[in-house]
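Every protein chain but one is kept in place in this view of the complex.
We just call them A and B in the order they show up, numbering each chain from 1.
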Amino acid sequence: MPSHAPAPPAQQPPQVESASTATPPPVVKKRKSKAPIFLIAPTLIILIAALGYPVGWQIVTSFQKFGLKQQFGAPPEFVGFDNYTALLTDPNFWVILGRSLLFCLLAAGITVLIGFLFAILMKRVGTVARLILQVSMLLAWAMPVVAAMTVWVWLVDWRRGVLNWLLTRFGFDAEGHNWLAEPLTFFAIALIIVVWMSVPFVALSIYAGLTQISEEVLEAAAMDGATGIQRIRYIVMPLIAPVLSIVLLLQLIWDLRVFTQIKLLQDAGGVANETNLLGTYIYQMGVGSGDFGAASAVSILMLIITIAISWYYVRSLMKEEN
Amino acid sequence: MKIKSVSTGVWTVVAIAVAVVWAFPVYWMFNSSFLPNAVLQSTTPTFLPFGGSFDNFKNVFADGKFVAALGISLTVTLTTVAVALFVAFLGALAISRFKFKGRKSFILAMLLIQMLPAEGMFIAQYKMMSSVGLLNNVLGLTLLYTAAVIPFTIWMLRGFVAGVPAELEEAGMVDGLSRTQAFMRITFPLLAPGLVASGVYAFLQAWNEFTVALVVMTEDQMKTLPLWLRGFVQASATRETDWGLVMAASMMVAVPVIIFFMIVQSKMSSGLVGGAVKG
Partner (left out) sequence: MKKYLGLAALTTAAALSLTACGGSGAPAASSAPTSTGSASASTPAGNADKTLTLWLAGGDTPDALRTYLKDTFKSKTGATLKIEEQAWPDLVTKMTTALPDANNTPDVVEMGNTQSPTFTNIGAFTDLSDMFEELGGAKLIPSFVEAGSVDGKKFTLPYYAGSRYMFQRADVWKEAGVETPKTLDEFNTAVKTITEKNPRDIKNFSGFFLGGQDWRNGISWIFANGGELAKKDGDQWVSTLSDPNTLKGLAQLQDLYKTASKAPADAKDATPWLYINDADQILDEAGKPTGKTSLAAATIMAPGWAHFSIGDLAKDAKTGKDVREWNDKKFSTLVLPGNDGKPAPVLAGGSNIGISAKSQNQDLAKDLMRIIFSSEYQDLLGKNGLGPANSDNNASLGNDEFAKAAIASASNSKLTPAAPGWAAVESSMKLEEFFGKIRDAADLEALAKEYDAKITPQLNLK
């Protein structure tokens, strides 16, 4: 699903993160039983029922010449790796790939950084301020994507937007400035929106992690003369590293496949071909231009790239499972 | 001590400032939804809904489609949450309480499925739904949504399941409870926060999704709320976007989520107050 901002809420206990910590793996019963098979069967059935055909279709189609004609019944022809070689030799693909990776790294990095700072802030301030901040996060988080995008598009509107009005107020010549026209500012706006939507999840998760750090330890460290930064660096960071790494991984996965936000921004303005990321590129190529073979090939490549990016993490995770 | 309270004051101001900035888009939607279009069309923004009215909301309800879309969205979302939680819970139980062949592959698969790009699958999803007669069907959409949220839900839940020591349950059985009773009375309450957390995730996903719905819900009367809202925005844009109306419509989509959050928050707190889950 393309939508953003899913996640565990504030008081989520830290056990979620234990998956990746060095703490001992869960109590595992070493008995031979058919029970686990019955337990995972419903999951497998649903996943195969819903995803089996689409994923299979995508893999097969990526090796076919499959355009609108084929969609309307002409028999598709197998072309081997033609779709892949065409893509890999198309400079445009590499541009979009590079752009997507950059966007994904920036968005995920900034989101986790801001989320971390907000979590520290929540820990630092009194109950009332914390609640205000939490409610604000929850509101942003609860905004449905389509509704949020509608508001944002209006906020950055070149004639009526609050953004330009504010900037003009502060003495910038922003009146009538169109932020979506230039790819660079288009992505800046997109980045702000994506970060805005994702920070609540990250901040609340990290905060949940922080609440598990005992006050005594921090106070003891303070007594020993550790500064605030030092306490964060040497005590807090190691303890919440697992949470950080999980939210970072999830943000990387989600931000690489960001679709809805970019699509709706493109609908509002901007030059589609210069503002495509992988998600919108696949959409435009497939449903838009009717080249489903190539679109499927991009999807498969994108999957491989995501796996490659997260490989290090996935491997360490799998090691813990042993 | 004094220094600390001064800096706390500074941080409190910072926290409130951050909260204001972050909530501003939400407030803007709220504010504008009460204002008439003529006011909103002005080059000078109006920041407070003085002199506002509920006219925009009346007009939103006037098209009569909102209630139908709300019904569909609620049905699909709540079914997705219920089914996904149940199924994912079983899956989480399997991987955290049992060692079995294929366990690692199963966990890996749950991770990889989240990486599948959805944008290339629309055509195939349509074909599949059409061939089994599940197009324009709440069940069909629920199936697609459930499959989309299960992997992450399992991932999330297994941490909670693992956090409840099996010994607790066994102790209960020693005290004469059956296995099911032990589970229901001891383990399940401890899992409540985890279930709620995962439920929130599933709820948001299903509530927000619109591209899959766009493809498999083709009939007017089968539109989900995001589709309804998008149609509303587009229809308004063909003449002259009536921002007040559009913001009121957006509010109508956001409010159920906010209500859901409020209900869940209190439930989750009570679960935590129970105090059982402490690492």
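Operating definition for what follows: a residue touches a chain if its C-beta (ideal position, glycine included) is under 8 Å from a C-beta of that chain, and two chains touch if they have at least 3 such contacts.
These numbers come from a predicted model, not from an experiment.
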Task: Chain not shown, its touching partners among those shown - done: A, B
Task: Touch residues of subunit A, complete complex, unshown partner - done: 65, 67-69, 71-74, 158-159, 175-176, 178, 180-181, 267, 269-274, 284, 287-291
Open item on the list: For subunit B, which positions touch the chain that isn't shown here?
Closed with: 37-38, 41-44, 59, 122-123, 126-127, 130, 133, 135-136, 214-215, 218-220, 230-231, 234-235, 237-242
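The working rule: only the chains that are shown with their structure count from here on.
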Open item on the list: For subunit A versus subunit B, what separation do you get between their C-alpha means, in angstrom?
Closed with: 16
Task: subunit A residues touching subunit B - in the complex, by the definition given at the top - done: 1-3, 5-9, 11-19, 25-31, 33, 35-40, 42-43, 46-47, 49-51, 53-55, 57-58, 61, 71, 118, 121-122, 124-126, 129-130, 132-133, 135-148, 150-152, 154-155, 159-160, 162, 165, 196, 199-200, 212, 253, 257, 259-260, 263, 278-280, 282-283, 286-287, 292, 295-296, 298-299, 302-303, 306-307, 310, 314, 317-318, 321-322
Task: subunit B residues within the subunit A interface of the complex - done: 8, 11-12, 14-16, 18-20, 22-23, 25-26, 28-29, 32, 40-41, 43-45, 83, 86-88, 90-91, 93-100, 103-104, 106-108, 111-125, 127-128, 143-152, 154-156, 158-163, 165-167, 193-194, 196-198, 200-201, 204-205, 207-212, 225-226, 229-230, 233, 243, 246-247, 250-251, 253-254, 257-258, 260-261, 264-265, 268-269, 272, 277, 279
